[in-house]
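All protein chains but one are shown at their positions in the complex.
By written order: A and B. Residues from 1 in each chain.
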Amino acid sequence: MGRLLSFFINKNDVSRYPGFGIITLLFFLFLYLPIMVIIAFSFNENKIVSVWNGFSTKWYTSAINNQTLVDSLQVSLTVAFISTFIATVIAVSAALALTRGDDIKNKNFSIMVVNLPLMLPEIVFAVAILILFSLLGVQNGMLKLILAHTCFCIPFAFLPIRARLQGMNNNLEHASQDLYATPWVTFRRITLPLIMPGVFAGGMLSFVISMDDFITSNIVSGGGATTLPVYIFSLVKQGVSPELNAISTLIMVASLLIATPALYFATKK
Amino acid sequence: MSKLTMRFWGVLPAYTVMILLMIIPLGIIFYVSLMTSDPYGGYKPLFSLESYTQILYNYDWDNNLELNFQYLLIIGRTILLSLSTAILCLLIGFPVAYYISRQRKEVKPVLLYLVTLPFWVSMVVRVYAWVLILSNDGVLESGLRLFGFVDDIDSLLYNNGAMLTGMIYSYIPLMILPIYASIEKLDPRLLEAAGDLYSTRIQTLYRVIIPLCKAGIVSGFILVFVPCLGTVLEPILLGGGKTMMMGNLIQNQFGVSRNWSFGASLTILLLCIVLIFLFLQARRAAKLNQGAN
């Protein structure tokens, strides 16, 4: 509140715009109220969601005991772990190659290729890969999900790793080489430890992106593999329910637990 | 190893994935869009532009082509809603980004964190939040009724407004972050210089701040507009079955309708809209650069 008041007091500061603070405040309300509503109503005893009837945690118990939910969570976790791992390895390799070179024209083209999934609406990618899988006769739902997720996770892993590499003075690698280290030893002893926060952030981000993906997973899934967002979507289509509120709350808490360290490492100097 | 061979081996895995899982599939999509659709699902390998004409025309009883506005309406709605989302995100996002950038050093990362946080919360859950709020007998309606504002309202859900709200909610962090980054680069002394030279705050905003933040504004606009064009969740959950957008129209062709050729041609059309938009932006940026040099 003090910050808001300072607006009206500090009239001589040319860089302040009255009204922007109020817009910001309203914006944050807009951003967090819906989330608060879900969390609040997840503790509602009443089966009719919008009528408050008393506090209860029974919907959490029923959510945890929902076997389909647990199964879909397992699918999501497996897909996210495997595709994050592959995407991160590929991203480290690409980021190294593309930050430590000097012919600019080619480099920008390669960066564009690596970031391709970010430039198209996801539905385009989803449909394209669906047709590819059906032409190739790929039946295994898990395999389809892993391949698709690996592809669109690459840029999310790539960007923070590349940012980290760019922020790192390449004289450090020169110094290591100058002190008789081979390129491989230089990578293992100097480069990798120093870009580790970036690798970690990139890995976390692609993990969250994979866990969160709906559009591609919804189109590609089948063959016995339903991911968590696809399952929740099917619940939402049946209408609102207090159990859904509880599930959503659990997912939000889990996302925060993963996203917070990732964001922290991504911005760390 | 020379720099070039290192580059080659380093990007090879990424290239392989992108070529096999992105570029070739896009080629296949284009191929399928040129084939005849098979009434039993999938497509027949027979060349035909039928799936493209189907976007504009359908056959009447006498097998004559007849203009059909059904799909044009969806395409128009998609573009219009995406543009509105991007513009509203800009109008809300710019003041927010600016306000955050003017806070103390310790406050800034906290506010930025709060902006990004919902973005990492499951997309489906975020859209669901609005279903919960806007549905019949939902939180908003019950709330309004409780305070005696209304007796009965038509459903707040299943209209363009609901979709617009959901889309802004989903994509606004993508507008704020790049704008914030460009405002952060702005030297505050420039604002003081403008003020010193008798410019009012509003003039400074239009003549100094906005022109210098153009790069951030443009990339924020692209980051919001492009995914909006292909969005699927908002039209299904907030728009209901009736008010469709291209995203769920395409998805239906590969699901319920099983009309792959038509779905493929819609996908190509969507891709073209995105590419035209990106191309226009790139040309504008090039022109601006030329002006700057």
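Methods note: a contact is a pair of C-beta atoms (placed from the backbone, for glycine too) under 8 Å apart; a residue touches a chain by one contact, two chains touch by 3 or more.
By definition in this document, contacts and distances are computed from a predicted model.
Protein name for the hidden chain, per its UniProt entry and selected from "Spermidine/putrescine import ATP-binding protein PotA", "Urease accessory protein UreF", "Cytochrome bc1 complex cytochrome c subunit" or "Tryptophan synthase alpha chain": "Spermidine/putrescine import ATP-binding protein PotA".
Note on the chain not shown: across the whole complex it touches A. Checked against the full complex, the candidates A:Thr78, A:Asn115, A:Gln177 or A:Ser241 give a single residue touching the omitted chain, namely A:Gln177. Considering the full assembly, A:Pro193 is the residue among A:Pro18, A:Pro193, A:Gly224 or A:Gly239 that touches the omitted chain. Within the complete assembly, residues 169, 171-172, 174-183, 185, 189-190, 193-194 of chain A touch the chain that is not shown.
The rule is simple: only the chains that are shown with their structure count from here on.
We define each chain's centre as the mean of its Cα atoms; on that basis chain A and chain B are separated by 17 Å. Considering their complex, residues 3, 14-17, 19-21, 23-24, 27-28, 30-32, 34-35, 37-38, 41, 48-51, 89-91, 93-94, 96-98, 100-103, 106-107, 110, 113-114, 116-117, 119-132, 134-135, 147-148, 150-151, 154, 158, 183, 208, 211-212, 214-215, 218-219, 228-229, 232-233, 236-237, 239-240, 244-245, 248, 251-252, 255-256, 258-260, 262-263, 267 of chain A touch chain B. Interface residues of chain B facing chain A in the complex, by the touch rule stated above, are 1, 3-4, 6-11, 13-15, 17-18, 21-26, 28-29, 32, 42, 92, 95-96, 98-100, 102-103, 107, 109, 113-118, 120-133, 135, 137-139, 141-142, 169, 172, 188, 191-192, 194-195, 201, 204-205, 226-227, 229-233, 236-237, 246-247, 250-251, 254-255, 260, 263-264, 267, 270-271, 274, 278.
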